[in-house]
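The complex appears here minus one protein chain, its other protein chains still in place.
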Amino acid sequence: MSSGHEAREANAPSVIPFGPQHPVLPEPLHFDLLLQDEKVVGAVPQIGYIHRGLELLVEKRDYADYVHVAERICGICSFMHGMGYCEAVEGLLGVAVPDRARFLRTFWCELERAHSHLMWMGLAADAFGFESLFMATWRARELIIDVAEETAGGRVIFGSAIVGGVSKDPSDETLMRCMEALKPARDDIKKLSRVMLQDATVRHRLEGVGVISKEKAYELGAVGPMLRASGYDFDIRRRGYAAYGEVGFETALETAGDCMARAAIRIKEIEQSFSIMEQVVAKMPAGPVSLPIKGMPPVGECFARLEQPRGEVIYYVKSNGSRNLERFRVRTPTFANVPAMVEAMRGASLADVPTIILTIDPCISCTER
Amino acid sequence: MTLPFIVAVTPPLFGFIALIIKDDRVRRFIVITGAIAQAALAIALAVTSAHSLPLRLVATLPGLDTWILGGELAMAAFIAVFAVVKRRAFPLLLAIAQAALALVGERWTGGVEAQAHFVVDQVSLLLVIIVGVVGGLILVYAAGYMKTFHEEHAAVRDRRRLFSFTMLSFLGAMYGLVMSNDLRLMLLFWEMTTLASFILIGYGGDEAAEKSAFLALNLNVLGGLAFSLGIILLAARTGSVELDVLLAAAKGPEAALLAAPVALMALAGLVKSAQLPFTPWLLGAMVAPTPVSALLHSSTMVKAGVFLLIRLAPAMSGTTVGYIVSFIGILTFIAGAFAAVSARNAKRVLALSTVSNLGLIATCAGIGTYELVWVALFLVLFHAVAKALLFISVGTASVGTGSLDIESMGGLVTGMPRITLFLIVGISCMFVAPFGMLVSKWAAMEAFMNLNSIVSPFMIAFLAFGSATTVLFWAKWMGLLLRITDPTAPRGLLEDKVTRYELFSEASLTILAIATCVLYPLVSKYAFEPYLLASYGKAFGLDRSNMLVTVLMVGMTVAVPALLLIISRRSKEGLSTAYMSGRVTSPGLGFKGSKGIELKVAMHSYYLEGPFGEGKILKAGIAAGILLTLILLGTVAI
Amino acid sequence: MKGIEIYVAIAYVILGPIVGGLLDGLDRVITARLQGRVGPPLLQPFYDLRKLLTRRIAPVNSLQMPLIASHLVFAILTGVLFFYGSDILLIIFVLTLASVFLVLAAYSTGSPYSTIGAERELLLMTAYEPMIIIALVGLFGVAKSFDFYAILSSKMPAYLYLPGIYLGLVYVLEMKLRKSPFDLSTSHHAHQELVMGLTADMGGPALAMVELAHWYESVYLFALVLLFFSSSWVSAILGVGFTYLLIILLDNATARVKWELALSFAWIVALVAGAGNLIPFYLISRGSP
Amino acid sequence: MSSIERSPWLIHYDASSCNGCDIEVLACLTPVYDAERFGCIVTGDPKQADIFLVTGSVNHLNAPILKNIYDQMPEPKAVVAIGACAYSGGVFAECYNVAGGVATTIPVDVYVPGCAAKPESILDGVVRAAMILKEKEKAGRKARALARKEGRRSPKRRAGGAT
Amino acid sequence: MVRFVLKNLISGPSTRRYPYVVRPAFASSRGRITIDYPKCIHCGACARRCPAAAIVVGKEPKSWRIENFACVTCGLCVRVCPVKCLGMDPERPKSVAFADLAGRVEYHVTAVASEARSSEARSGDSEGIAGAAGA
Partner (left out) sequence: MTEKEIQTIDEIEPGRLLPETDALRSAGWRLVQVLCISSPGGSELSYSFGRGLAMKSLRFRALPDDEVPSITSIYPAAFLYENEIRDLFGLRIERIGADWLGKVYDVASGPTGGGGPFSKVTITGPRSEGGTI
């Protein structure tokens, strides 16, 4: 049988298993990596480790209760999953949520975006071996998380979205106080962004790595920061769902299309989130935060589209008139970004693999559901 | 007849017998007997003459210069015939030039009477022993290897009789060369080695072999021409053709006159030792069967080149010629080391490392202080033993794995545990303290430091970079050998084709390699220091306590791992599996990859084409080498 | 002549790990503080080591443990020779020997992460060796000796003559001590592309030996730094302390670089800061005997 | 005697968690919670880990991986199952690709409640697991001593010649 | 970054020294479900709607129990209870060793009809990590 000696073809690449258990990947994901020295000449991903099949669960849950499952599609973009599901169901029902609920939803969306982007920044820093930057970003993130817990009741799974509105109603004073409490985080983030964007070693790791051109990004269906970093202006918030029609913000854009550009986009968006939150708190209308939802949903279907931290997400619900929906489906941003990620990986070096995987800010949990 | 003479003629004598015997087994017996006999004679010569060095011998052959001339012309004719048969114009031209030069030169060198035709001193004896012992072991190895070689390569015409003859004669020529004091004689032997190597490199008989053989021939004959021109100039200017006279004169007022002849002879040495820009011939010579490579790289041919350079060291020391030679040497040293990083063919790695090490020897010889000559001599010794061991072990390994690609030696420790041990010892000797080559490099650094010249920091910097790089490719190779992907696999499955001749030579060389590392302080004390004292008036040896440290460390380096290995011999059931990112692993590191496809981990070493691409480094090196060579020739013209 | 040296060398064997462990522990505390954390207790490295030694884990193959143990033995031996006053240039080569054993141990496992770690460690060795050699040559230039004690007692403020070389040495010490930005082959933080790289297949006692060897190594590496500040006690303490903090600070203020940069930068540093310092220094001091 | 509780090294594997518990595990390392105070290091390498933190539920694809990581950890070891998913599958218990909690595949030593589990809870769990490890180590030592007394060699003695 | 980390060094760690210092939970935190058991009418609505199947309501004999480790604290049961006897306590439940889980059902924060106790009463049984970390 094996003599311990391996016959080799000249110049054949090395084959190594990358993942599913890999400290640099917070989530299980496997690649068959083909390497020449440290250059990646092939990467075949394998997913499925987190696949739960939760879309099918909609057939077993009351359509209104399913939001608690939807929230747990992912613990990072959890609130928006809950809310997106709600938006889709509300569209099906043809109801409009109260104004205060719209504003609170916007507030939490942006809170989530900020914490997600900061989390990403930390993980990315960790992936390229910048431990203290990781520590610093996550420390700033804790302040955001505290605000989430205080206003919504949960640290990562906010749990405040329900069909017809929101389940928590933090007082205006609480919100103001929270905005105040976020100040130090904002200051820290400003400093850390400078490190992220200007430090020589970080630039060495990010600049020119994993470049995707504008055309390619569009073509491959990339969304969110991935697309905007290549210079394509696309932000579903422009559709003005929730309270986005009533706040001002500028779409963050970069043109380089490399890892650094994606980092820059996210950094800009953190600040943008804070500014939207400020506007929302300032304009917060009074009133109820939810509508009573009764009865069965009508037969029909509805799409809802939201801008998640990682990009556009598309929810689809279809009802056959019973308490249980017939089909629920979510097309998550990472799902759309995977082809672009595989493209970006081409010709990278092994040390870039984590960086590139992380700059699309992958969420496998969202992707596999 | 004196012993030196017997030593020199014994190998060709056995060669002749081998040439006429058809039966394989009888011939093998003859060759092995010859190998052992000449090795024994070489040792005997060393032992008996140790007290009375240097021996000065006068050849009593009447009409010696006519014989020499006849020999030169015969060889030129031989080359010419070959060139015509193979339809190659350049070698023909060279042959004609060689003959012409010999005839024309006769005017100056013809009547010169030599005081001593042969001088045997410590340096000669060092080479004699290397040629005898290492060369002899290679011949024993060849007896086993060539049989397997022809079984495996049915396409190659079996010309083993010629092979044995040439190999043995090669040793004879080397003996003559290293003992010659009369430069005309030295040139004659010099040309003989050129011719012998030409035949051996072309042994395979195919296109590539022929091409490489002619490349080697062309460059070395060119070198020979320079040599011959140098002798003529020497004779014309000083009226002498003797090496010791030359060296003595180099310290006197006539030194300036000698610059040109020394430069020309050094050039010949550089060619033969495959320094840049002449390196390609040695790299091309890889096509020859392994014993030939082993012979060319360790005890003969290239060693003849550096031998001449070391001989000339006192004359080059402090002169422009010397500096140029040392720059060519250090350039070759670093280029060879860098280029070896990206080489995948085992023999090529060895060849590049040879080139690199010879570069260092040339550097030392070019600067030519007594300390550096000490270093150079040790480099010659350590390199000869270790390289021979490596080449022949690689040959054996390649038969087992069916490839010369070092990648195919991955995990060789399982398939060929004994050969792996030999290779490990050989590799260790090449790059890691406290083994020979590194001790020499260390001594070289100290010597440069003591040199207190402006070139010192440059040389040290080059040395530092070069030797750091050697770690890269040697350790990589070593790691590759030890890679165990399946610890439960049975051992030694690939060793069935290994003959006992091969094992004998390899084991002997392994022991010899370690022995030289242990015994080198003695060699220094009893051989090199007296020599240096005689020719420089000063002796050099490393600080005794440091030498002792290195010797003790050799002991530890061998003993500690061996001891630990023995202690840890346990049953195999207690082994765990390698870390595979959580993947469940089947024996031999198989895993279920993406899409459910079964894969096996395949790890390849780094070859770093980017920074260390062999092609571009050699190209740059050759360009720089040509420039330096032109400068060298320029000094001749001036 | 050799009297006190033997005792120092013996003291090193006994106290080396204590000093090395404390340096490591202090490093972890300082690092934590730099990151705004409390960090582990100062003695944490010793707890870790003791724990590792009690863990029971089978090796991956029969070569692994002997090779790792050899690594430890030769790491200690390097230090012993160092403090015994052997030629430090030779010691640096022995140091390479010790590292080679570790690299071979990693290779022997055949596992992908260990192997890549080993390759990278070799690259790092290639990267830092020239600079270390040049540093020693510089020290030789100052003290005209390769003996630790001779240099120590030369009372020359080497850092004044060799500022470039000192900086270059700090630069490559980051590599030798496996600190960011050069912790490519293995690192104490798992979040890197190679898992633990070089040490990926070492657990329990195997890792303990590697750690121990690392402590032993760090002691003489800092002793090497000491040689630059040997002019007085005050400067020695300040100099080494400063260097230690500088290394930790750099560790915390940089991302991990890729091997291309590590190699080319280390070489450039060796050439510019090292040789660039050496050559003028050599020219100036050539006149003096 | 035992030092394992002073230096519990962690390995984390995300079985099929929603990331909620995962990022809370990571949060434990960051300045506000700083698990290193207890001597914890997160190592990615099972061979160096003492405590196995698992988040999320098990499915047939990740079960062998969990098992493999568990097997590669040296004895004694402890498993901490974090979050509702790791306990029972949480809200996903009924999904077709969820086999259940971590205990369906490897023995669990500590459960940490929550969805997502809070960092404080995770720290609780880790420290608890460290105590359990200490007990296990003691028990193991006793068993080995007993075995030695009886003249048998414990079958799981460490192979390797270093110590 | 150098300046940033040096500032950290000076301003001291921002670590909350849990378990020695325990920050009180936010009032709105989702910690764990509590029950005002006497009010419960055993209608089973909470159990039916619970997405994690964490509540089991027994009709005969009457009982109500919750597995805190399966509960995802979504609060749905609180919202659907017709008599509003369920509540959300911001304090989180403690982690538990497997052995305890099997042997001591209290950790399920269970209230059985015969011994109508709120989960609150049981929290004292669970061991925090204070003791452990202090060791």
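Chains here go by letter, A, B, C, D and E, matching the order in which they are written, and residues are numbered from 1 within each.
As a convention for this text, contacts are C-beta pairs under 8 Å (C-beta built on N, C-alpha and C of every residue); 3 or more make two chains touch, one makes a residue touch a chain.
Given the structure is predicted, the values throughout are model-derived calculations rather than measurements.
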Displayed chains contacted by the hidden chain, counting the whole assembly: A, B, D
Residue of D:L10, D:I23, D:V42 or D:L61 in touch with the missing chain, whole complex considered: D:L61
Option from A:Q46, A:S132 or A:Q272 whose C-beta touches the chain left out: A:Q46
Contact residue for the chain not shown (choose from A:L220, A:A263 or A:C363): A:L220
Subunit D residues touching the omitted chain (full complex): 59-61, 96-97, 99
Missing-chain contacts mapped onto subunit B: 594-597
For subunit A, the residues touching the chain missing from this view: 46-48, 51, 53, 55-56, 87-88, 90-91, 96, 102, 218-221, 234, 236, 238-242, 245, 301-305, 312, 314, 316, 318, 326-327, 329, 331, 335-336, 338-340, 368
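Note that only the chains that are shown with their structure count from here on.
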Partner chains shared by subunit B and subunit E (touch criterion as defined above): A, C, D
Chain nearest the overall Cα centroid: C
Among all chain pairs, the one with the most C-beta contacts: B-C
Interchain centroid distance [CA atoms averaged], subunit A/subunit D, Å: 29
Inter-centroid spacing, subunit C versus subunit B (mean Cα positions, whole Å): 36
Two or more partner chains touched - positions in subunit D: 13, 30-32, 34, 37-38, 42-47, 65, 69, 90-91, 94, 115, 118, 157-162
Residue numbers of subunit C (touch at least two other chains): 32, 34-39, 57-59, 65-66, 69, 112-113, 116, 190-191, 195, 200-201, 252-254, 260
Residues on subunit D engaged by subunit B in the complex (per definition of touch): 13, 45-47, 64-65, 67-69, 72, 157-162
Subunit A to subunit E touching residues, read off their complex: 61-62, 65, 68-69, 71-72, 132-133, 136, 139, 146, 149-154, 157, 159, 167-168, 170, 191-192, 195, 199
Residue ranges of subunit D touching subunit E (in the complex, touch as defined): 5, 31-34, 37-38, 80, 84, 87-88, 90-91, 93-94, 103, 107-115, 118, 120-125, 127-128, 130-132
